[in-house]
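Note that this complex is displayed minus one protein chain, with the remaining chains in position.
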Amino acid sequence: MSEEQEKNYLDNGEGFRSWFFTVDHKRIGVMYLWAIGVFFIVAAIASFLLRAEHLTPGPTIVNADTYNVLFTLHGSMMVFLFIVPGVAASFGNFLIPLMIGAKDVIFPKLNLYSFWLYLAGALIFMLALAAPADTGWTFYTPYSIETGANVILITFGVFVLGFSSILTGINFIVTMHKLRAPGMTWDRLPLFCWAAYATSLLQVLATPVVGITLLLLIGERYFGLGFFDPAKGGDPVMFQHFFWFYSHPAVYIMILPAMGIVSEIMPVFARKPIFGYKAIAYASLAIALISFLVWGHHMFVSGQSKLVNIIFSVITYAVAVPTAIKVFNWLWTLYKGSIELSTAMLYSLAFIFLFTIGGLTGLFLGALAADVHLHDTYFVVAHMHYVMIGGTVFGFFAALHFWYPKMWGRMFDEFKAKIAFVLIFIGFNVAFFPQFIMGTLGMPRRYFNYAPEFQSLHVVSTYGTWIIGIGFILMLWNLMRPLPGKAPANPYNSLSLEWSMDSPPGTFNFDDIPTVTEPVYNYGTKIEEGA
Amino acid sequence: MKWLPESASTFAPGVDLILWLVTIISVISCVLIAFLLIYFVIKYRRKTENDQTPAITHDSFLETLWTVIPTILCIVIFIYGYVYYDQYTVTPKNAVEVNVTAKQWLWSFDYSNGKKTLNELYVPVDQPIRLVMQSDDVLHSFFVPAFRVKQDVMGNRYTYINFTATKEGVYDLYCTEYCGTAHSDMLGKVHVLSKAKFASWQDGSADKVKKASAASIPPAELGKQLYSNKGCLACHSIDGANGVGPSWKGLFAKNRVFTDGASAIADENYIKESILYPGEKMVEGYGPVMPSYKGLLDDDEITAIIEYIKTLK
Amino acid sequence: MGIFGITSKLIKSIAYPSEMVPSIEEDDGHHHFDAVTEHEGAKLGMWLFLATELLLFGGLFAAYAIYRAKYPEMFMQGSKSLDVVLGSVNTVILIFSSLTVAIAVKAIQENRIKLVKIMLWVTIICAAIFAVNKYFEYTYKFGKGIFPGTDIFYSIYFAATGVHMLHVFIGMAVLGVLLRKVYKGKYSKDNYTAIEIGGLYWHLVDLIWIYLFPLLYLVG
Partner (left out) sequence: MDNHASYKSLINIWLFLIFLTVVTVGAAQIDFGALNVLIAIFIASIKAGVVAYHFMHLKHEDGLTWIYASYPIFLLFLLISFTLTDMFSRVIN
């Protein structure tokens, strides 16, 4: 190995241009990470303001219009700028070529354009802040047609972001088809890649529908097309059909990569093969396919017909089963393992627990009669946050810690990271569990004002967000201060390919494309049970 | 701890049954998973760096088990959800219809005998009711937690809710589809009356009694009550804050400039005209969104509101 | 560089991935895949992109189906007001341009560069004629006081044909870029991926029109 080749991807070139014009998938992944990190923090600040507003009924720190803008910003930034592109674009970019044994994605330049498009979309989105929309992240018509706020810019921003998402998805799918190293058969593919494949499938096939929907919404505002405006003979329920045709699969765009991350981390820290590899891999694909069939469960009280409600309810329960299978498979991976409670493992275990709560509360919402009561209440808010934070964000944090040595070539302080984890875990439950109770009691969501009897629960919830905030700051501060010394190539004795190279990897990942000869999670000794 | 609202309709017990059923399933599954997680983590914690672990990759029996059991539970929950939903969506033959119109940000109710109320729905107990709902503008949603019923309301198309109240009392009504600035103030009450009380409300004798009691309180006091009961508060503040409509604070005797350039002093007659014909003289900077209160407020009540505005200096 | 520029660049980068990778990778022999993988990958990528395009129009087709079912009378009247002759002429033109692109792809596989140039020129000219026809059709409608939003049928008509027109323009830009590169001698029978997938894109523009034409102009 020559001196030159040892130069890792972080050191290979300095300055703005070397990053902004790079086609190195690792650098692009890192840039995504920074970008989504910034938007995550901005959107989180909006959520802290929202929660602070609810310390008392009536106006506390902002007025009703500002509140409406804040929840729209919080929702739309978290969804379109952080969580949809989030894990897939950042860790997906960084990891997929490393995991499948390739030197880059198949269209490196397109990958860079996708990132630029992401930035362009985000910029347009930010321009909209001059007169921010107050429609909620769902942009329901006809309110979004009539409101004076700047809906056009924000939806156009989302449209551009969608384009970025599609191109990233295409890139990943083709990469995984064409660039797997010799011997990297589909049944040896790491589960993160399986999850990323399913995610990309959804990005490619669901996003264009929301794209045209948002274009038509812009057309509604410019030309008065009338498709979604009852005053012109249009049907607002149709907008919801189109919107959820994308946005339900989008929920899986958000959660699948986190499932993939947990599937990577569990075997490493339990020193055992993942339990039911095939079941998890196929469940990812099954979820991706069935998720196109359940969008109507967001619309049980929207005026959708009874027959269609019933059909969607049935299929919704069908998608619950593969999810349940995954949870039990992760759980059984621990059985008879040799478990090390690293920070990444703690986040993964918390993921399993919180995601289970998120999934189980979905059972309430899928039941027609119960959903009539619970729809558009805080119950839905809590359910969604258990899936999105307890699921995706915990998975994301797990990944941040797990691949930290590989990404940055340094180690971090595990003890402080664990304290941060405990704070975030406790804070999260304090913040969101009370919202289930508020929901069953009938507290509607998107309410600036609320009845005094809900105050104590609201206050508890707000305190919870403060605990999360402290934990998050601690986590970030800890990660920003790596320990001295270089990280070893494979600190966890992991068997997957990304750990087979230096930390951080060189610019071209592999000096020679490796040949894969074993299953990916080949941990443990082959002794029959009970032998 | 109380986690369900009062149960006051024939639909509520069914919904509560499902909520209880799924809660029990959820708690059991959650405790099971949490227990196993913690138990495994303690029992199989890493003792040495060279721990031997078995390479278990699958187990057909277990995998079948945790595929079949969730499937069965899902089917059961679906069936419960479907059965009660089916009951809820079928209108009983003897249902009494009430027309509901939602608009930013109030509810108005039209009864078959020609009566009209704002934000207050009056229904007799044990009588099937069918609400025929439509919106004048954006989406709204009619939600009464105590009845466990909810339905979106939209323009140019009627949507329906069926319910039969089982308990006398006053229940909260919320709008649960986001509809703009005063979404969270688009509230109402559902008054469930005994058959006798409902009859007397219907023929107006209750109004007279109410009037009599109203007469005994000072007009400004009555105006204050009307301010919150009739939905004025959704758009007009009393602290000077600018809302959808002009604030009432310091409104009286103020010079108003209209969109057509004309102006007038906000005296008693102007305010009365604005309440009855809100579209006639639009103050600059506001849109024509206020509904007419003609037939919804009588002269005494309008006078009371004017008196109340006078007190807001 | 505008939307067309960006899009044609994007399509270009699908077309020749290795070419777009900066020189460092080409110089030090770090080609990370061979020409066959590149060709296959680019085609698969394009087919995926076409899938998204189809679903983009899918929203419009769904809107068509729904509102046609809801307002059959309106669609009957609206459809009758459209110019079937102009629509038919445009259909023939577009199908012809599909043929010329297909011939161009075949020609480049046989290294007949001159034929490629002619065929690409013809395709672009066909696209231009299509656009001019559409321009007359639109202005005629505007002259009669018919705009997007006049009623739901015309909204669908303008939205669907408008989004389709946008794709015609993007397709013209793509073909234009390809043509320029043909003149520069960039393509041969060993390197024609870009022309093939650019052609795929143009066929999609044709495919969409094959459905739009009868649904809007004929079925009254």
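A, B and C label the chains in the order they appear, each numbered from 1.
Simple rule for what comes next: a residue touches a chain if its C-beta (ideal position, glycine included) is under 8 Å from a C-beta of that chain, and two chains touch if they have at least 3 such contacts.
No experiment lies behind these values; they were computed from the predicted model shown.
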Contacting the left-out chain in the complete assembly, out of A:V308, A:I470 or A:L483: A:V308
Residue of C:A51, C:L86, C:I113 or C:I129 in touch with the missing chain, whole complex considered: C:A51
Absent-chain interface as seen on chain C, which is shown: 43-44, 47-48, 50-52, 54-55, 58-59, 61-62, 65-66, 68-70, 84, 88, 91-92, 95-96, 98-99, 101-103, 105-106, 109, 189, 196, 199-200, 203, 206-207, 210-211, 213-215, 218-220
Footprint left on chain A by the chain that the document does not show: 177, 205, 209, 235, 237-238, 241-242, 245, 292-293, 296, 303-308, 311
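Everything below uses one rule, namely that only the chains that are shown with their structure count from here on.
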Touch-based graph of the chains, sorted into line, ring, star, complete or other: line
Between the pairs A-C and A-B, the one where more C-beta pairs touch: A-B
Chain B and chain C, separation of their C-alpha mean positions in angstrom: 50
Multi-chain contact sites of chain A, meaning residues that touch two or more partners: 233, 235
Overlap residues in chain B, where contacts from two or more other chains coincide: none
Chain C - residues contacting chain A, complex: 6, 9-10, 13-14, 17, 20-22, 25, 30, 32-33, 37-38, 40-41, 44-45, 48-49, 51-60, 62-63, 66-67, 70-71, 147-149, 151-152, 155-156, 158-159, 163
Contact footprint of chain C on chain A as seen in their complex: 23, 102-104, 106-110, 113, 166-167, 169-171, 173-174, 177-179, 204-209, 211-213, 215-216, 219, 223-227, 232-235, 238, 242, 508
Residues on chain A engaged by chain B in the complex (per definition of touch): 63-65, 68, 134-136, 140, 142-143, 146-147, 230-231, 233, 235-237, 270-279, 301-303, 306, 309-310, 313-314, 317-318, 320-321, 324-325, 327-329, 331-332, 334-341, 349, 352-353, 356-357, 360-361, 363-364, 366-373, 375-377, 437, 440-442, 444-451, 522-529
